[in-house]
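Here it is: the structure, laid out below.
Note that one protein chain of the assembly has been removed; the remaining protein chains are unaltered in position.
Moving on to chain A:
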Amino acid sequence: MAEVRYLLFESASGYALVERKGSEEIGVQSEEAQRTLTDFGRFSQICSIKAFLPFTSAENALANINDISEGLMTDELREFLESNLGKALKGGKEKVKFALGVADSKIGGTVQESTGIPCVCNDLVQELLRGVRAHFAKLVKGLRDGDAEKAQLGLGHAYSRSKVKFDVNRTDKHII
């Protein structure tokens, strides 16, 4: 099976493509591996950001989360993956030596089908993504402290408002 060389991390700020530098299969539950994943200094030596695509607007972010949560691929994501991993794909299917680690097997299926990039979703990928989630603000250059939370707050409200069927401007009176 192809080796997981890249990881896709979806955040409220945008999409990140993470490159794995080390290639050895780490035993994910071992204490040593966990220490590497939790310590930023050591984690940044095995994983780094290859590319980051920030969402252009609140509407853009909302459109993306709506599709991602259903396991669908947006045009932004397709372009992002093809422009960054496209070269490696040119050699034809047999020559693809890497796999893209994704959080959700559903989105993995969609990506693989429409771009030909082989996707993997297993325990190793989940552990690596935990590391990316923990160190995200430090991994992405140009993202200041609190920026990630601000993006989450804005997108959380937008996503939740779009889900609620009731008029959000009305509130129920609490009976005490």
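Definition applied: a contact is a pair of C-beta atoms (placed from the backbone, for glycine too) under 8 Å apart; a residue touches a chain by one contact, two chains touch by 3 or more; residues count from 1.
We take it that contacts and distances are computed from a predicted model.
**Q** For the chain omitted from this view, which of "Ubiquitin-conjugating enzyme E2", "Putative tRNA pseudouridine synthase 2-like protein", "rRNA 2'-O-methyltransferase fibrillarin" or "Large ribosomal subunit protein mL43" is its UniProt protein name?
**A** "rRNA 2'-O-methyltransferase fibrillarin"
**Q** Hey, which of A:Leu81, A:Ala103, A:Val120 or A:Leu139 is the one touching the hidden chain?
**A** Spelled out, the listed residue whose C-beta touches the missing chain is A:Ala103.
**Q** Which chain A residues touch the hidden chain?
**A** Touching the missing chain: residues 10-12, 31, 34, 38, 64-65, 68-70, 103-104, 126, 130, 133-134, 136, 148-149, 152-153, 155-157, 159-161, 163-168, 170-172, 174, 176.
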